[in-house]
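Complex shown without one protein chain; remaining protein chains in place.
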Amino acid sequence: MGFFLRSSLAIVKKDLRIQFRQKSLLLSMIVFALLIQVLLHFSFQANQAALHHVAAGLLWLPIFLSALLGIGRLMAIEEAEWNWEGMWTAPVDPGSIFFGKMLGSLLLVFLVEWVSVPLFFILFNPPAPQSLPLLIGCLLMGTWGYVSLACLFSVMAQASRLGDLLLPILLFPVSVPLVLAVVRLTQIALFPTMPGQEWVWLAVLGAYDILFTLLPILLFEYLLEV
Amino acid sequence: MTYLAIGTLVVWVAIFLYTLSLASRQRKLQQRLEELSNALDDKR
Partner (left out) sequence: MNNRLLLWQRVLGWLALLMVAADVYFVFFYAPTEKYMGDVQRLMYYHVATAWNAYLAFGLVLIFSILYLWRREERFDHWAASAAEVGVLFTTLVLITGPLWARPVWNAWWKWDDPRLTATLILWLVYIAYLILRASIEGQRGRRIAAVFGIIGFVDVPIVHFSVQWWSSFHPQVISSQGVNMTGEMVVTLVFTSLAFMVLFFFLLLARVNLEKSAAAAARLEERLYSAD
């Protein structure tokens, strides 16, 4: 177990070193999220009354889309350099390779959220959140599950003729339960509605995260195989 | 035409067309298999 985590962290360190040296991918993801938010502002013209209904979407869409594109690029790096074959021959659990890539991607998406979430509050002016811990928890757990599946499906998409286009086709249907959960939880966190519902959705998110972290770890070796 | 009639029709037409499509694809593959095995025999 310790070895597993150490191998994963080695990969995380490698990825973060590359990303912070280049900075271009992280910056592009942040700018992309910002652009989506501005676009959404014009598309929805959400006044305060309508905000109640669309706030969750306005918060999460930039994250979902920016993560989608960013993780596609992150995984493509390995494909371009034939690193997958190299990692496959290394004496580590293939699952730890996945977990490492996933944690690295997760950190980058969290960094994007550090910018996009405050920006959401600035641009759309929602009232102060009813429950900040719930909002933060929802952001953490929601991003975790989404990123995990995005990493797995991204590796699959890289192998296909369609390339990056396949990633959203694979990811969006499977991530519907996560989207439902984070939208409800965000609504509850931001506005005083539907009390008591949050526990069900937190349970859904928790189960989703555990399941769709364990399964990819177990199945990743089949994707790595040459 | 009633919704019931349309629904029933769609179900049966769809299944029928799919079955036909499978049959025609199978026929074409059988032809191809014959061609290929003849070509292989000719090579010997």
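Chains: A and B, in written order; residue numbering restarts at 1 for each.
In this text, contacts are C-beta pairs under 8 Å (C-beta built on N, C-alpha and C of every residue); 3 or more make two chains touch, one makes a residue touch a chain.
All of these numbers come straight from a predicted model, not from anything done at the bench.
Novice: For the chain left off this view, which of A:18, A:39 or A:211 is in contact with it?
Specialist: Reading the full complex, the residue touching the unseen chain is A:211.
Novice: With the missing chain put back, which residues of chain A would touch it? List them for me.
Specialist: 149, 152-153, 156, 159-162, 166, 169-170, 172-174, 176-177, 180-181, 184, 200-201, 204, 207-208, 211-212, 215-216, 219, 222-223, 225-226
Novice: Please output the residues of chain B touching the missing chain, sorted low to high.
Specialist: 2-4, 6-8, 10-11, 14-15, 18-19, 22-23, 25-26, 29-30, 32-33, 36-37, 39-40, 43
In this text, only the chains that are shown with their structure count from here on.
Novice: Quick one: report the Å distance separating chain A from chain B, using the average Cα coordinate of each chain.
Specialist: From the centre of chain A to the centre of chain B is 43 Å.
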